[in-house]
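Worksheet: one structure, shown below.
The block that comes next holds chain A.
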Amino acid sequence: MVKLIEGIPIMRPYIDLDNQGYWDAVKNHKLVLQYCTKCNRFIHPPRPMCPTCRSQDTMEWKESSGKGILYSYVMFTSPKMAYPAYELPYAVVLVELEEGVRIVTNTHEIEPDEVQIGLPVEVMFEDLPDGQTVYRFKKREA
Partner candidate 1 sequence: MTVEYNPDQKIPHPAMWGVLYKSSTPFWEGVKNKKIMLQKCKSCGNLLNPPRPMCPKCQSQENEWITAKGTGKIYSWVTFNEAPHPAFKAPYAAVLVELDEGPRIVSNMVDVKPEDLEIGMAVEVTFEDVAEDLTLPKFRKAG
Partner candidate 2 sequence: MAIESIKDKTAIVGIGVIDFSTNIGRSEWYSACQCIKLAADDAGLNIYDIDGMVKNIDDGPDPSYVQKGLGIDNLTYHSESHWGTSAMMNAVQGVASGSCNYCVYYQAAHRVSGPEKSISDYRVAREVKDDSLDMIRYDFFSPFGLIGQPGYVAMMYRRYMHETGITPEQLGWIPVVDSENAAKNPNAIFFDKPITIDDYMKSKVIADPIRELDCAPKVDGAIAIIVTTPEKAKSMKQKPVIISSNAAGMAPEGQFHTSYTRDVITELPEMKNMGDELFRIAGIGPKDIKLAMLDDTFTPYVPLQLEALGFCGKGEGAAFIEGGERIRVGGELPINPDGGLIGQGRFDTTRIVEAVRQIRGTSTNQVAGADTILVASGAGGPADGLILRKA
C-alpha cells in the first residue's frame, strides 16, 4: 500500500552532517546504520557521539540486513490527523531490525488487514517521481 496523491509534495528528511551517510545510502538503495566500532553497538537515530563510550570518532556506517519484525503500527483512517499526500488508509509501522534497533517506515504490498505485530518484513526501496528515494518494508518468509 501507501499510494501517493499526485501533486502534493511529500516532506523531505532533514539532512545534516550527522546523518548524511544514512541518507546517501538510501539514495543508493542501501539501508545503513550507525555503528560504534569501540562498543560494537548499533545506534539509531544517528548522532554525533556514542552514548556508551562518548567517543566522537569511532562511529561508522554499516549496512543492515534489512530484515526485521513488525514491532508496532498505526493505521491512518481519517483525514483529520493524516498527511494529505497519502491515500487513506495507510499504515506507519515500527520495525525492529535484526541489528536490534527500531525504525519507522511505511509498508509495500501489505494489505491493511495483514499489518500485524510480529509480521516478518524486509526493506525495499522506491524512487519517487520527484527524485527522492524512500525505503519501505514488504513481507518476507520467516
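Candidate entries met the following condition: all candidates are chains of the complex that A comes from, given by their letters.
Here, a residue touches a chain if its C-beta (ideal position, glycine included) is under 8 Å from a C-beta of that chain, and two chains touch if they have at least 3 such contacts; residues count from 1.
The structure displayed is predicted, hence computed values, not measured ones.
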Direct contact with chain A in this complex, candidates 1 or 2: 2
Of chain A, residues touching candidate 2 in the complex: 14, 16-18, 45, 47-52, 54, 56
